[in-house]
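Some chains omitted; the rest stay in position.
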Amino acid sequence: MIALLRRDLMLAFRAGGGFGLGLAFFLIVTVLVPFSVGPQSELLSTIAPGVLWLGALLACLLSLDRLLALDFEDGTLDLLATAPLPLEAALSVKALSHWLTTGLPLVLAAPVLGLMLNLAPSGFMWLIASLALGTPALSVIGTFGAALTVGIKRGGLLMSLLVLPLYVPTLIFGAEAARRGAMGLDPGTPLTLLAGITLGTIALMPFASAAVLRMTLR
Amino acid sequence: MTLSIQNLAVARGGVPVLGNVSFAIAPGQALILRGPNGAGKTTLLRTIAGLQKPLSGVIEGADETIAYAGHADGLKAMLSVAENLQFWAQVFGHSDIEAALAAYQLGPLIDRLAGTLSAGQKRRLGLARLMVTGRRVWVLDEPTVSLDADAVAMFAAAVTAHLGAGGMALIATHIDLGLNAQTFDITPYRATADTRSGASDEAFL
Amino acid sequence: MSLWEYANPVKFLGLSARVQPYLWAAAAICVVVGLTWGFFATPDDYRQGSTVKIIYLHVPAALMAINAWFMMLVTSLIWLIRRHHVSALAAKAAAPVGLTMTLIALVTGAIWGQPMWGTWWAWDPRLTSFLILFLFYLGYIALWEAVEDPDTAADLTSVLCLVGSVFAILSRYAVNFWNQGLHQGTSVPVATGGRTVADVFWYPLLISMVGFGLLFLSLVLYRTGTEIRLRRTRALLARSRKDV
Amino acid sequence: MPELGKYATEVMAAYGASLLLLAGLVLLTLRKGRRARAELAKIEAQRRG
């Protein structure tokens, strides 16, 4: 399992910086927002927490695309399924490495992008907290989506379609917490709920993902 | 322990392909699977390796003992030869990759990224992977594709050594490998009406 | 004879062929009576004017949209546990019907919203969770389409339906938390049995709800039969190919 | 025709759209069903004949 984690991280760093790319996408989406909605700073500062959450979510989603697809194409998944490693564990490791290479950098980069969108000063802490709490859930749910669409050519877009509705609760609570934080209100309730979702998905989703993966490999 | 297959029926894409297949492989033995294109060799091997469920029949002695090598090699283009091997060794709880490197003369290529190997070199690396799994049963689907004569000899030597150490091998191939082993032709086992029971679409007939 | 006997596709075809004519007739009668009664023979509401007439489409469609998903959930579970093909195919057959019902509820709701709330669409929890349901239907159907092997497709969509249901409930809760809405609460609480709709509106509404339910049932039975025939064609083709 | 007052367009639109959707669904269902029937009949005839 540590071997798998190390390999995935190594691949992420080597394969054209797979790990900077989620970040770059986040950056670009955030930069495109002023171009599309116009440059008024009060407007931007109102929508900043939401845009940052949405950008982070999309960056996660895009990098999920090949989380399992590459391993499927070159036969690694077939071999892993016959290896003495429970598939649940392997998929948890995959989700973890996805979070380390995508979610974590997003969390760290968010404050900088917050500056660009005029995020209220009080909002930074809660934005980071909500992202740190929420992005693991995004990775775990995403792994489920990736397992569902493994082996389907052009699966990327289908996966987005399947995964995005599953992201809704996480997004609502996360963005709500960030928004309340930015407005100086108490973000306690949504944060707690967000933490609940994250813990729940981490505990349960790997089983669903492994079950689904066994079906698709068949 | 013997690998034994009894009355196995297998399907691909929901369609029964083979029925009533039975054979056994004892430690130290190899079995060469033959049959024309589309006969169902790949399907049979994937079933035995546990990648798909049989329609019916029994597979004994296959749990956690099989190392499978199919049409794809499971190599990462962006990892070096050594890193690829090491990864699979660790997954299977081993660490020594020297023997495998030596058996397929991969020494000179050790630091090359797997993506820059030629077709035959890639395949050699894929076969070397088998040796680091420590598994007793090798289930191989056309292992010598794009290998040259020297490399086929390396492969034959590796299999012979594996059998000598009490291992087993089940190999589907169209060419002569120069192995001292029995042959099993699957052509007669093509699924017929009476051996087709259990197909997933049976209920619709 | 156990009920599961009818899970044999060919037996199912026979049985459903026998009941279908009655079902279709009953569905047609109820829908036509309910809607014409509602459209032609009910008074206007003192607040909403003639727009109350939309209720005879809106509410039955909304109900059936939810019930269809619930039925898919149950049949998916049956498939996962007992692997009866009819069950999986019924889920597949129900999805487009559910999608259409969702769409009708959304469209009539949107049209109703214009005069009542002054807007086509509001991010009200009820409406929003319907939109999410719509997305789930879309994803579910797309997954069925995308997977080649029918059994694998049935497996995958079943798990999706299961996981999706959990998340749909979560979303419903989340959406409620996120916005207090405009949409009125349910006025037909099934649990208590009381209701706040006046009788004049209630009877045609009831008939129309029954009609939509029967229509759904007929459609699903018919479509399940179609799916079974398609699978049978596929199976026979596969066999005949092998005999070449 | 009942008197629909100032909301005539809305009510008519709602009924029109819904009935259109329902009719479309029923028609598509019937068409697909008929095609499946025909194809199956063809295959079964071939098998027997």
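A few comments on the model shown:
Each chain carries a letter (A, B, C and D) given by its place in the written order, and its residues are counted from 1.
To be clear about the criterion, a contact is a pair of C-beta atoms (placed from the backbone, for glycine too) under 8 Å apart; a residue touches a chain by one contact, two chains touch by 3 or more.
Just so you know, these numbers come straight off a predicted model, no measurement behind them.
Whole-complex stoichiometry, in terms of the displayed chain labels, is A x2, B x2, C x1, D x1.
We adopt the following convention: only the chains that are shown with their structure count from here on.
The distance from the centre of chain B to the centre of chain C, each centre being the mean of the chain's C-alpha atoms, comes to 48 Å. Distance between chain centres (mean CA atoms), chain C to chain D: 15 Å. In terms of their C-alpha centroids, the spacing between chain A and chain B amounts to 37 Å. Across the assembly, chain A contributes residues 218 that each touch 2 or more other chains.
With touch defined as above, chain D holds no residue shared between interfaces to two or more other chains. Taken in their complex, chain A has these residues touching chain C: 144, 148-149, 152, 155, 158, 161-162, 164-166, 168-169, 172-173, 176, 189-190, 193, 197, 208, 211-212, 215-216, 218. In the complex of the two chains, the chain D residues touching chain C come out as 2-8, 10-11, 13-15, 17-18, 21-22, 24-26, 29-30, 32-33, 36-37, 39-40, 43-44, 46-47.
Across the complex, chain A meets chain B through its residues 2-4, 7, 10-11, 14-15, 73-76, 78-85, 217-218.
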